[in-house]
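Remarks on the structure that follows.
Note that one protein chain is taken out, while the other chains of the complex remain in position.
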Amino acid sequence: MTVTAPERPSLKHRLAERGVDRTLLLLVPGVLFVVLLFAYPVLYGLQLSFQPAEGGSPFANYSTFFSDPYLADTIWTTLRLAIPAALINVLASIPIAYRLRGRFRGKRFLTTILVVPITLGTVLTAEGLKQYLSPVGWFNRILMALGMDEPMRLVPSWTAVLFSLIITGFPFAFLLTLSYLSGIDPTLEQAAATLGADWRRRFRYITLPLLAPGLAITFCLTFVLAFSVFPSAYLVGLPQGETRVMSIAAYEAAFRDGDYPMGSTIAVIMAVVMLVVIALVLAWRSRLYRGATGGKG
Amino acid sequence: MRLGGRRRKSSGVSTAQLPAGRTAERPEYDPVRGPSGRTPSENLDPPIPAKDFRRRPLTVGGWLVWGAVAFFLVNLVGLVASVVVNSFAVTWFDTWWPSGLTAQYYSMAWQEMALLDVLVVTLQVSAAVVVLSVLIGVPTAYALARRTFFGKRLITVLFLLPILLPPMTYGIPLATVLYKFDLAGSMTGVIIANLVPSVPFVVLTMTPFIEQIDPKIEAAARMCGANTAAVFGRVLAPLLVPGILAASILVLVRTVGMFELTFLTAGPGSQTLVVSLYEAMFSAGIRAQQAVDAMAVIYTGSMLVLLVIALRFVNPTQLVTRLKE
């Protein structure tokens, strides 16, 4: 402890001030993992997408994608499925969650019932839809018993895929909305009531503005779920037509045709499209009030 | 976006936003709120009965909402029942009810599709994914929760992306890389692929959990003479058990249900239940529809069991990624 003594703690201190100390070693396995198994493959795929299988310009895959309507249209096909599905899920969960907020007997039971479809997963949902909506299935039987002339052709169709997205996506949207709603201090509404607001105006001017940022996140998450639709688009949709979504195109390119560069190209475009939609929603969200929602403490 | 769940609630709040492990069975130990700052009077105050406040006669809108919920649930039941009934049907065509009931398709599915093997693979894959993702994810979550440092945002985003991006988008390049290194098609490949969203999921679930443990408790343990190992072993680990349990169960549910990544990386001997179900459905016609349905029922049954277990430990809202703000 002569001259160096004051120096050593000082360097350690300077690092600690910037949050660098031995605790950060705990990050190493996680970061290594995510870099090796996520960042590296993604970057590898990105680089692969600029190396077309048949050679040519690095952008050949991208120009192929956008010039071939059979590929380029998958973007609209996907959005035409994912956006309505996400919107329906979010809009439907608002009134239901609004009625289920607060505490009452049987809330946990009802919540559980609404959550059960999560267990079904896309594959079973597709299987169920195929039978339930088939011309001889129970749905059409009931409609015909009620006086319909002939069964509706529902599978395979765009509608069936939309249904499957609602069945698997709604529970997520509902749970998120419910948790955001429960995070709003109920006394705020009580305060509005003492100021003479009826429940419509309380909802319009108090609850909804506080809930809106949460709804944006909910929309993003259900949109992501719907956007990556794959098994049901194959099983109850028209995989060569109206429900030829991007993941089908990507999968077919990579694994049916063995064209990994093209598959990666479509995956990259898919990620970009999704991030653009999310960025738009989040940009809208950033204009909203996002402070405390009055939760105590 | 920032990780959420840091709010500390006082008593009059519904369970909906309390993190996992907060079940009423263990009143003496509250890992989330800790003892801080609660005076006895605060504990005794009855919560404002929000129920009385919102009790009102059911309006037209109310009936519409409940009607929609009922419609949704009725169709859902019909959908599930179609599969269940068909799996027990001798034959069922163009009638309300099958001509007879039998369980023979279950034994057929069990034998023909080597269901036992598939279940064993599913179990092995999920167990490995759960253990590994907890081992990797919890230390990361600790460091992220306790330290601010240069580049933290970048790392947070890096852990957020695998959850946010559709599995297909990174699954295809990941599978390509795994094939390049001869790892795909094996159980190792399936486990690695499933870890990619699971590790970030554990990090995301655990970070708010760790943030809610007062760092002063660690300081107190040190002042009592505990070294780093003792702080982790005797104080942090017991406090984190509910969180780790919750995260594990959620990862389990997600892994059993994860279709895309397993589908892209599995080979003949490394398919999990969902993927073999998809394969069976896709090759429908080769075998009886009832056998496929029997398999679907087994899959749903096991998922349902998992969900029931999960709901005992986890708040339903946690089944969704805990992304907030």
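First chain written, first letter: the chains are A and B, and each begins at residue 1.
In this text, a contact is a pair of C-beta atoms (placed from the backbone, for glycine too) under 8 Å apart; a residue touches a chain by one contact, two chains touch by 3 or more.
We take it that contacts and distances are computed from a predicted model.
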item: Protein that the absent chain corresponds to, by UniProt name, given "Formate dehydrogenase subunit gamma", "Putative spermidine/putrescine transport system ATP-binding protein", "Competence protein ComFA" or "Glycolate oxidase"; value: "Putative spermidine/putrescine transport system ATP-binding protein"
item: Which residue of B:Val131, B:Ala220 or B:Ile309 touches the chain not shown here; value: B:Ala220
item: Residues of chain B in contact with the chain not shown; value: 27-31, 34-41, 214, 216-217, 219-227, 230, 234-235, 238-239
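Everything that follows uses one rule, which is that only the chains that are shown with their structure count from here on.
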item: Chain centre separation (chain A, chain B; CA means) in Å; value: 15
item: Parts of chain B lying in touch with chain A, wherever the complex brings them together; value: 1, 7-10, 13-17, 48, 50-51, 53-54, 56, 61-62, 65-66, 68-69, 72-73, 75-76, 78-83, 86, 93-96, 135-137, 139-140, 142-144, 146-150, 152, 155, 158-159, 161-162, 164-177, 192, 195-196, 199-200, 203, 253, 257, 259-260, 264, 274, 277-278, 281-282, 292-293, 296, 299-300, 303-304, 306-307, 311, 316-317, 319-321, 323-325
item: Touching residues (chain side chain A, partner chain B) in the complex; value: 18-21, 23-24, 26-27, 29-31, 33-35, 37-42, 44-46, 48, 92, 95-96, 99, 101-104, 107-108, 111-129, 131-132, 136-139, 141, 167, 170-172, 175-176, 178-180, 182-183, 186-187, 189-190, 193, 199, 213-214, 217, 221, 224, 227-228, 230-231, 234-235, 246-247, 250-251, 254-255, 260, 263-264, 267-268, 270-271, 274, 278, 282, 290, 295-297
